[in-house]
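Every protein chain of the complex appears in place save one, which is left out.
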Amino acid sequence: MPDSPAIAHDELETGHPAHPSYQRHHFATMDQQADATSFAMWLFLLTEIMFFGGMFTAYLIYRNWYYPAFVAGSHQLSIFWGTLNTGVLISSSFTMAMGVWYAETRRKQGLVLCLIATFVLGLGFLGIKSIEYAEKIEKHHVPGLHYSVKSFVDPASDKAASEYGDKPLALDMARHTELYFFLYFAMTGMHALHMIIGICILGYMIFRARAGDYTDGHISFVENFGLYWHFVDIIWIFLFPLLYLISRHA
Amino acid sequence: MSSTIVSLPDQSTARIPKINFITKENGLLSWLLTSDHKRIAILYLISITFFFTIGGALAGVIRLELLTPQSDLMAADTYNKVFTMHGVVMIFLFLVPSVPATLGNFLIPLMIGAKDLALPKINLLSWYLYIAGGILVLYTMISGGVDTGWTFTTPLSTHYVNTNVLTTGMAIFIAGFSSIFTGLNFIVTIHKMRAPGMTWFRLPLFVWSNYAASILMVLGTPVLAIALVLVALERTVGIGVFDPTKGGDPLLFQHLFWFYSHPAVYIMILPGMGVISEVISAFSRKRVFGYTAVAFSSVAIAVFGFFVWEHHMFIMGVSSYSMLVFSLLTMLVAVPSAIKIFNWTFTLYKGSITFETPMLYAFGFMGLFTIGGLTGVFLGTSGTDIHLTETYFIVAHFHFVMVGGMLMAYLAGIHFWWPKITGRMYPEKISQLAAVVTFIGFNFTFFPQFILGTLGMPRRYAAYPPEFQILNVFSTAGATILGVGYLLPILYLTWSLKYGEIAGNNPWQATGLEWQIQSPPLTENFLEVPVMDHDAYDYEWLERQKEKEVASAG
Amino acid sequence: MNHISPVIWQFFVKWLTNFELYPPEASRIAPQMDALYFFMVLVSLIGLTIVILLVTSFCILYSKKRHPVAVQIEGSTLLEATWTIIPLGLFLIMFVWGALIYFRVYTPPANAMNIYVVGKQWMWKAEHPGGQHEINSLHVPTGQAVQLTLISQDVFHSFSIPAFRVKREAIPGRYTTVWFEPTTPGTYHLFCTQYCGTNHSQMIGDIVVMTPDDFKKWLAESTSGASLAQNGERLFASLSCNACHNGRPDARGPNLANVYGSKLTLTNGQTQTADEAYLRESILNPSEHVTQGFSPIMPTYQGQISEDGVIALVEYIKNLNSNYRVDQTLNTTGLLPEGEGKVAPAARGSTARGMVKQ
Partner (left out) sequence: MSEHLDHEHEGGPKNDYEEHHIVSPAVYATIFAALLVATGLTVGASYIEMGVFNPIVAIGIAVIKATLVVLFFMHVKYSSKLTKLTVGAGLFTFLALIGMTLSDYISRAWGRW
């Protein structure tokens, strides 16, 4: 530091170098700001991975321990709805990616359309999820709240279970389906919570995008939200096989 | 001020600059809505001190109860609440945020030549989360407390106590996010906001160690969060993941909890180690010996720190084979700490050493942390852990590393940077006295606990067999001395805010960027972006710098 | 270390013990653990002394007064390697030594005498095979390996005997074991060391170590009439276990005689040694491991039997080496309806199930 620029003088320097309104004063350049926020988003996603990590661990342990219960439990989920939902979510990820592209290429119309599509697909996902949840509630498959093992000790009485030709589970194993359903609700519920937060932010973004934001070259917000949305998609990409698919065969 | 300090030309004429980050704006709101990292650091400093007093008062109550073998001062369940709150307050509201949130917040942007942290608003949000967590803890305390121990062992916490587990859990959850955001902010800042020329290997070691601690905060804390969510669900709806009667495994909670809480002990110690590097270098006027080794050992601790958590569960019914792996890794994680200790020692070699208060605290740190760390190895060794676990040996171990280590480092740091933060010196003589009193009181308090632990006295006991009394009396007596030792800095530092000598920019003649600007600094830290053209701890650069100024002044 | 110089060792330990700075050594493992402990103390003292000596001498030699100008030194790879490798080596020695002791403490010898211990808020209940119950105390003989099979009825507890240098957590829902061989008669502390709620500090008791003769006398005096196995037998009948486990060729449940210690083949193809933990699991969670050749029809007794009851049943089944007793107690309750859950007779019988006494 030959001329010690770091030594501040008492008088306050007047006049900032001019910069765009959305650049925060403590960043030297716009690039630096965009870079920093995107890195921050990635770090935030790391914490999310670890947050879900705890539940994935629990899932792996109990699936290993109580495999028959997990088989019977997963028979209660509908592959149809699950697959459809996967499709919906992947599509929303695609529209989101396209949205970012429209923002990058500064096309307002396309951006708004893509955001709306993502918004609608996100709502669609939650809608389908609530159909599935409603069925579980009806059957008393919500852990802790009047949980009933009827479908598992007496599969003949249950449509889904008899479709798969489930054999009756012994009572003690049947009780462990509660763990399966807890993990189902915890993981999909936490995922749905992330979707809900995402959808709220999407709503706000649509509003802003229509006012002409994000297509003026300052796209950090859209980009970072895209990262978040894709991350939520990835969680589902794993939840789907874990909960719906891999325990089908006894 | 001690005569050993070289004075810069401006030292004699020093005055507190009229415009600085403190005087820039006035009024309570200007503080509560600030996004200036330095002001947020001050907010943290005040709130952390507040919670430390509460935690310390609870410690006093613990020690009073343990003066006699019977539980006569209070009932057993009151005692249980007291040590639980002591642990919760001290860990989550004091020690985890201590150095990073105060000194780290204040200094990291200054040290790397940035105008602020990358995400100032998130930084303020962190503080509000911390306060929300803190208020919830206070609320818990008032509304009956919680008696699970700070470790929330299931199924005790989920099915067998009817105290405020939920509010405490929520408090820790929220405070946890405060710590996540602080860590996230630091990592982004250190990666993206360094001044030109500030390469990784020119960063002060304080920045390195906070960086390592931030990695742990970002990756570890969410696992604690999910563990607490599961405990809350288990308590409220009875989901069964931790409930053996429903087929759950209570040990799973231990895995999740310690996955965070072991790395958390390194969250607590690493920033303190950073302080020690700065202090030792400044007062021996010498570059830290083996800079790269010290820097990398911080990262090594952070990485290995994730692989040893099971050493808290050795006798709890984990598989013996995985015990072997974790015990071995525990040995590996202890080595980087040894590396640091020896490098600090050799920093003194051929230095030019002075003994101001921060240096005294740093010496205290080195001795006490070595003892605490080595007894950690006793616990990491599976065979001896059987005998020593869950006794006062552990209590002594972690107070040696946390109080003897980290708290000493924190105080070293507070004294060291006090002139930078406030523009005024602390009174040297009385603070040296306080450092010595703390050291003596500390050893009196916690050394007997090693012997108690070896004798087998279990921790978390409101009443104990009478033959342990003598050592417990020692310990309580020591705690009184220790309390005085901690009360003193609170008093004289407050006093110095008004009456302390004016410090000038660089009272210690230290090399860091933060010392090259005015104290207290301006809100925007640097008027021009500084350009770093020398290594950290380059005292020759500082010499040249001084000559130049003398020349230009003369 | 005691093999190196037993006289000095004993003198040292006695001296420490007399000043109540060190717990008495009253089990075979204690001196071994202490040898490691003092090795570690020694290493730590040396390490600490090195650090302190270096720091003080540097402080004196290079204080500002004596050494006004610091000499800048970058570092030294050689030194760096030294203080990486030496502590690492020492720590690794501790690790190996410690692991050896750990495995010794938690691997009971075959001839150990088994005592069951149930922990509950806030007491310890020990059950000797002869049916002697003790609350918050445990009587054991010298010169005999004693294995404890521990379980908790509610939360984690920890059974700690400092004078023996052993400790093991009692876990809800699972048996754990630890063993020791007492060497010196006397009364020693028993602590619960895992925090378990309000009266954690009251969950203490006495370990009374007696000479084998005294112990025999004590056993005879404190007998409650029925042995643990006899209690188990009663339960076996009253819970109508014998409705299925009657040892007959057409029984719906497997023959339980000699099942303890045998290697079972389960329906999922895994093999499993039938130890205490397995017997307990079979009673409470029968369908988690179904023996080959049987269907999972056994009802769960989770929530119907206390841990004490399970222990009695386990002890009964352990001691069941012929069908004679089952036949005797048979039919105190009516037989369950025949029919469901039966399998082809060929699959039954002890040899068909691959039951080999280990």
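We just call them A, B and C in the order they show up, numbering each chain from 1.
Here, a residue touches a chain if its C-beta (ideal position, glycine included) is under 8 Å from a C-beta of that chain, and two chains touch if they have at least 3 such contacts.
For clarity, every value in this text was computed on a predicted model and none was experimentally measured.
Visitor: Quick one: which of B:H37, B:K192, B:H415 or B:R459 touches the chain that's been left out?
Guide: Checking the options B:H37, B:K192, B:H415 or B:R459, the one contacting the hidden chain is B:K192.
Visitor: Consider the whole complex, including the chain that is not shown, and state which of B:A75, B:V325 or B:L497 touches that chain.
Guide: Reading the full complex, the residue touching the unseen chain is B:V325.
Visitor: Residue-wise, where is subunit A in contact with the chain that is not depicted?
Guide: Touch with the absent chain occurs at residues 31-32, 35, 38-39, 42-43, 45-46, 49-50, 53-54, 56-57, 60-61, 64, 79, 83, 86-87, 90-91, 93-94, 96-98, 101, 104-105, 226-227, 230-231, 233-234, 237-238, 240-242, 244-246, 248-249.
Visitor: For subunit B, which residues lie in contact with the unshown chain of the complex?
Guide: Residues 191-202, 215, 219, 223, 251-252, 255, 259, 287, 306-307, 309-310, 317-322, 325-326, 532, 534-535, 538, 540 of subunit B touch the chain absent from view.
We adopt the following convention: only the chains that are shown with their structure count from here on.
Visitor: Is the way these chains touch best called a line, a ring, a star, complete, or other?
Guide: Per interface graph, the chains form a complete graph.
Visitor: Using mean CA coordinates as chain centres, what's the gap between subunit B and subunit C in Å?
Guide: 38
Visitor: How many angstrom between the C-alpha centroids of subunit C and subunit A?
Guide: It comes to 45 Å between the two C-alpha centres.
Visitor: Quick check: how many Å separate the C-alpha centres of subunit A and subunit B?
Guide: Inter-chain centre distance comes to 35 Å.
Visitor: Multi-chain contacts only, two chains or more: what residues does subunit B have there?
Guide: Residues 247 of subunit B each touch two or more of the other chains.
Visitor: Please output the residue numbers of subunit C that touch at least 2 other chains, ranges allowed.
Guide: 285, 302, in rising order.
Visitor: Name, in rising order, each residue of subunit B that touches subunit C in their complex.
Guide: Of all residues in subunit B, those touching subunit C are 4, 71, 76-77, 80, 147-149, 151, 153, 155-156, 159-161, 244-245, 247, 250-251, 284-287, 289-293, 314-317, 320, 323-324, 327-328, 331-332, 334-335, 338-339, 341-343, 345-346, 348-355, 363, 366-367, 370-371, 374-375, 377-378, 380-387, 389-391, 451, 454-456, 458-465, 467, 470, 539-540.
Visitor: For the complex, which residues does subunit A have touching subunit C?
Guide: Result: residues 65-66, 68, 169-173 of subunit A touch subunit C.
Visitor: Going by the contact rule at the top, pick out the subunit B residues touching subunit A in the complex.
Guide: Residues in contact with subunit A: 17-19, 113-116, 118-120, 122, 180, 184-185, 187-189, 191-193, 218-223, 225-227, 230, 233, 236-241, 246-249, 252, 255-256, 259, 505, 513, 516-518, 521-522, 524-534, 545.
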